[in-house]
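A protein chain is absent from this complex, but the other protein chains hold their places.
Let's turn to chain A:
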C-alpha cells in the first residue's frame, strides 16, 4: 500500500536524528495504535450523538455496548464466537491487500466454503467424525479459495477490476446457495427455512473445553499467526509485498506476479471458506440462508481497521465481534433497531479511512528531518 511505503520512508528519515526522544523514535509505531484508536473514539462519539438524536441516552448506549460485549463471561463467549469468522474473513481482504489488491468478496467465499464443506460432510456420511471434519476443512478451504482465485485470475489475466468482480461474485454465490438449498440439496423436512440435510451431531466441531466458545476461534488464531509469518517472515511474503509496492520493479527482478496473485488470492479465499466451514460445523449444522450474516462484509472493516496486518486483525476482530455481540442487548434494553450495529460499523469505517490523512502529521510524534 502506498501509505505504508510513505510511512517506512518517513521512519527511515526519523532514525538518524540526534537524540530524537522516545516519542519521536517510536513515532511511526505509536501512530499505528494511536490513530486508529482515536478514529474509534471519534466514531463512538458520533454514534452516541446519533443515538441521542434518536432520543436515547448515549451513556446508556456505551454501558450496554460494553456490558453486552465484554461485561460478563457469557458476553465474552458470545464476542469470541463472533470474532472467529471475522478473523478469517478479514484475512480474505488483508492478504490480497499486501499485493495492492482490494478484495471485498469474503462473504461469497464464506458461502461457497460452507456449501463445499456441507457437501463433503453429506457425501461422507458414516465415516469417522475426524475424517468428515478434515474433509470439511479441506473442501471449505478449496471452495472458498477457488472463488477468490477467480477474482485474482480475472484481474491478472483479463484486467477485470478485482473489487467489483469479487463483490459481484458475492451475489452470484448467494444465488447458487439459494438455488441449491431450495432445489437439489434441499432437505424435504425443512419446511419454513429451506436447508440442506444436517451434517450430523457427531461431525460437529465442539467447544473449547470449559467454555462455550467453539474451536473455530483457534482455527482463526492459527490462520492469523500463519498469515503473519507468511507475509513478514518468508521470501514468498517478501515477494508479495514487493509486488504490492511496485509491480514493475517486481517484474524486473523476475518475480512471477501472476503466480503470486493467484496463490495469495487462493489463500485469502480459503480463509473465508474456512470461516464458512466453521459456521456450518460449529454453529448451524447445515447450510441455509442464515449463513449470509454479513461476516464477510464486517471482515472488510476489520482488515482496514487493522491496517491489513494479520496480527492486528485478532484484537480488532474481537472488538468488532464485541460490537455485534452487544447488538442484541441494545435492541432489548434500549429499543434500538438491529441495524444500529451496521450504522456504527459504517461510521467507524468512515472515521478509520479519514484518519489515514493523519499519519506523519502529528507534530509531537514527528522526527526532526
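One rule holds for everything that comes next: contacts are C-beta pairs under 8 Å (C-beta built on N, C-alpha and C of every residue); 3 or more make two chains touch, one makes a residue touch a chain; residues count from 1.
Quick note on the criterion: contacts and distances are computed from a predicted model.
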{"item": "Protein name as given in UniProt for the chain not displayed, \"ABC transporter permease\", \"Helix-turn-helix transcriptional regulator\", \"Spore gernimation protein KC\" or \"Glycolate oxidase subunit GlcD\"", "value": "\"ABC transporter permease\""}
{"item": "Touch criterion as defined above, residue of A:30, A:138, A:160 or A:255 at the omitted chain", "value": "A:160"}
{"item": "Touch criterion as defined above, residue of A:40, A:102 or A:127 at the omitted chain", "value": "A:102"}
{"item": "Per the touch definition above, residue among A:213, A:301 or A:318 touching the missing chain", "value": "A:301"}
{"item": "Residues in chain A touching the chain absent from view", "value": "2-3, 6, 102, 104, 154, 156-161, 163-165, 167-172, 174-176, 178-179, 182-183, 297, 300-301, 304, 336-347, 349-350, 352-354, 356-357, 359"}
